[in-house]
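Every protein chain except one is present and positioned as in the full complex.
Moving on, here comes chain A:
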Amino acid sequence: MKPGFLAKNPSVLAFLALLALFTLAVTLLSTAYGAEIVSTSMVKTLGKTLCLCLIAIAMDLVWGYTGILSLGHFAFFGLGGYMIGMWLMVARTREIVLASAAGVLPMTLQELSDAIATQIFGVVGSSELPAIWHFAGSLPMQLIFVVLVPGLLAFLFGWLAFRSRVTGVYLSILTQAMTLALSLYLFQNDSGLRGNNGLSGLQNIPGLAADQDHLSVWFLWASAVALGLGYLLASFVTSGKFGSVMRGIRDDEARVRFLGYSVESYKLFVFTLTAVIAAIAGALYYPQAGIINPAEMAPIASIYLAVWVAIGGRGRLYGAVMGAAFVSLVSTWFTGGRAPDLTLGIYTVKWVDWWQVLLGLSFVLVTLFAPKGLSGLVDLLAGLRTPWRGGTPLGPDDGSLREEEAVE
């Protein structure tokens, strides 16, 4: 009578098993721990892809399930990256400063902090740590900020937007304006986050003697664990009555209101929760990327996110993961210059230039002809297909008997 959580969500077990297999396989093929077949940069790419899959799950929750087309979730992703990046830069710079001052008279705390500030902010012509860097020396504080800062931003933004009942395309435009405003603000040198230089050198983890070969595998595992937990959380959220309400809001929010659910609170809850998931994904992504700058938060990034989820298949968690993994890996391949040019007699298609066109085209085609996206392939494999019922409906609705059925 009461099937368990896993029985009701068969995709969870399969997903976690596949994820574990994948991570294990990459580890065994990596330079650091195995056969040296997968290069360290490839391990990093795969690790980053797992983070992108995690933010795709967040996007699927907010868009595929709740119907809020947010075009600003990369703002939260970037903010999460900035928060962890601040600690990485300060801690790393402190190590360098201390190492270069070794043997000389010991520095006072003030001298140390001045030297760190000069090192970090010399590039934007400043030698003082801005106030927002106050806690940057403390890892626990910055980890809390990874969740807190994007969470609060999402909460405030969502509260204002949803309370005024902004929906549909207007909300999409608002979220896009938010991420654009944030990235433009961060581009300024006096924003306190090094302007367009962004934060760099994030791939070096202070206090760890490990080399990049090992670090990349560790981050791959951390990303995989985060993705697994994110998937579990998302399936928990979507499986019960909460999931019903989310899908109800997507399909007919007025009706949900008349059932007594406060639609605005639900939207705010989902928006904030997904912003936090996005931020955690970002905090794991940027140490692998090594650099973060405000361009990462440009609206185009969030639009790509929507494209991934649409191509993967909205309203299914594994669809979002498939879309993000497939499109971002293929995109890496095409834009990396490794894809062979296509010679068409008089014209040679260079994929670096034409990839965007191909992506745009496949987005349009998927939207038109395969609304289930890549995850529709899973249905094909599982033998699940909408039955062909033949004939035209005899009644006013899709559900009514059709000609051929009525004959039987």
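Descriptive notes on the structure:
Everything that follows uses one rule, which is that a contact is a pair of C-beta atoms (placed from the backbone, for glycine too) under 8 Å apart; a residue touches a chain by one contact, two chains touch by 3 or more; residues count from 1.
Here is the rule we go by: contacts and distances are computed from a predicted model.
Hidden from the displayed complex is a chain whose UniProt protein name, among "Ribulose bisphosphate carboxylase large chain", "GntR family transcriptional regulator", "Urea ABC transporter ATP-binding protein UrtD" or "AsnA-type aspartate--ammonia ligase", is "Urea ABC transporter ATP-binding protein UrtD".
Contact with the omitted chain, checked across A:Phe74, A:Phe121, A:Tyr266 or A:Tyr286, is made by A:Tyr266. Interface note: of A:Val237, A:Ile277 or A:Ala306, the residue touching the hidden chain in the full complex is A:Val237.
Screening A:Ala115, A:Leu129, A:Val245 or A:Ala301 against the full complex identifies A:Val245 as the residue touching the chain left out. Taking the whole complex into account, chain A touches the unshown chain at residues 1-2, 237, 240-242, 244-245, 247-248, 251-252, 254-255, 257-263, 265-266, 269, 395-400.
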